[in-house]
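Take a look at the structure below.
With one protein chain withheld, the remaining protein chains of the complex are depicted in position.
Here is chain A:
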Amino acid sequence: MNTSQYNYDDIIPSPIPATPDTLTQILYSDQYKLVLSYIRPLLLANELSLRALHLTTKTIELVPAHYTIWYYRYNIVAHLQSSKDGLPGNGLIDELDWCESMGISTLKSYQIWNYRKLIIQLIQTDKDYDFNKEFEIVARVLDEDEKNYHVWSYRKWLVETFNLYNSESELKYTADLLNKDVRNNSAWNHRFVVSLGESLSQDVFQRELDYVKKMIGVAPTNPSSWNYLKGLYKKLGKSLVDLKPFVVKYTESDNLSVYAYEILADIHVEEKNLVKSAEIYDLLGGKLDSIRVNYWKYKKSQITLGV
């Protein structure tokens, strides 16, 4: 186990003593067995050292989802950082670089982005770190995996942490992604948080309304943009009625969208024109969106009940 840097001669390796008669035993590779047999005694002794850090690297490389080892790694890093000698090299920056080097496959795991958050929180006092780098890394990952949930969640956390609501850069980023794929719902969701997550002014509402209308024009059958439009109105508590001319355009045969019909039905309800709403629900259930026939029947029953 020794390397040029680290010596483990004093460690008595403790192989996994698989409890007899248990299920789900895994035939570990020799390499994984070896690493585990050395890291376990260190973990039990809670040794917060560089050589222990090295073994966490080895373990996580083999089993990226090993949350206990991630937890241990954080304790090591946090301890060394606050100790007299500190972390070697560039300290926490090296730690972020290491995270990045773990590669795309690992980035799907629940652990790595949570870990990165913890390190960023440790680093926040460090004036030398350029946080724009975080956005570059996130963008690189999203470039390969446009809808990666954890990565989007991390980007949203950055927006919250560094107060980037309505920032040019985030608006441009989502617009770029949506130009590439107008159906990227993760980008729409991110834009919603960036635009409306903190507060909502009339200017922002108008800007987003113009934007989403334009994008609906690009792809009238795209549920993401229609959801955004409805969300915008709901957030502002605005009546849908003034959308009527816009929506009607998309109920014409060469440009038809079931989402437009749905909003039109809501508008008719607001206008107390229940017969027209009911007709739309019949049309949706009967022809345009028959997989949801029972849902449209339910919607119809709701309005006729006067709910």
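One rule holds in what follows: a residue touches a chain if its C-beta (ideal position, glycine included) is under 8 Å from a C-beta of that chain, and two chains touch if they have at least 3 such contacts; residues count from 1.
Just so we're on the same page, contacts and distances are computed from a predicted model.
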Among "UBC core domain-containing protein", "Cyclin-Q", "Protein farnesyltransferase subunit beta" or "Ubiquitin-conjugating enzyme E2 N-like protein", go ahead and choose the protein name stored in UniProt for the chain not displayed. "Protein farnesyltransferase subunit beta"
Which of A:79, A:133 or A:234 touches the chain that is not shown? A:234
Of A:1, A:34, A:48 or A:62, which residue touches the hidden chain? A:62
Quick one: say which of A:139, A:193, A:248 or A:274 touches the chain that got left out. A:193
Which parts of chain A face the unshown chain closely enough to count as touching? 16, 18-19, 21-29, 32, 40, 43-44, 62-68, 71, 74, 110, 114, 118, 146-147, 149, 152-153, 156, 160, 180-186, 189-190, 192-193, 197, 218-224, 227-228, 230-232, 234-235, 288-295, 298, 301
